[in-house]
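Complex shown without one protein chain; remaining protein chains in place.
Our next item is subunit A:
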Amino acid sequence: MANTACFIIVGRNDIPIYEAEVGSAAKREDAAQLHQFILHAALDVVQDLAWTTSAMFLKSVDRFNDLVVSVYVTAGHTRLMLLHDSRNEDGIKSFFQEVHELYIKILLNPLYLPGSRITSSHFDTKVRALARKYL
């Protein structure tokens, strides 16, 4: 189980549409801010790396102070980004695949505007449950 983890879904326009602190450590505001800063900076690396590989799961694209960034890039260039301190690559990959299916279900909703924020509490509950299961 990861002590620190921050999960963000970034839309194709580089706009975050979902944020969640899914670690088991005590949540502190400045730590959460630093996590978002790290994920935001990692977008540059993902931008270049996504076009050099056909795999959707990009493991350990960036790191800072013992925190590692793993990314899952969908076909529509939506990026599922996870900041974690553990080395459980299989669990992280499964987590990404499960969340991707949840995200596809969100996209199938005709009332949802692609690129806008995901405000579904059901989605949030599911993501946190998957984080506890796999990470």
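Keep this in mind: contacts are C-beta pairs under 8 Å (C-beta built on N, C-alpha and C of every residue); 3 or more make two chains touch, one makes a residue touch a chain; residues count from 1.
To be clear about the criterion, contacts and distances are computed from a predicted model.
Comparing "DNA-(apurinic or apyrimidinic site) endonuclease", "Trafficking protein particle complex II-specific subunit 120 homolog", "60S ribosome subunit biogenesis protein NIP7" or "M-phase phosphoprotein 6" against the UniProt entry of the hidden chain yields the protein name "Trafficking protein particle complex II-specific subunit 120 homolog".
One of A:A41, A:A55, A:I104 or A:A129 touches the chain omitted from the figure, and that residue is A:A41. By the touch rule set out above, subunit A reaches the unshown chain at residues 13-17, 19, 32-33, 36-38, 40-45, 48-49, 52, 62-65, 113, 115-117.
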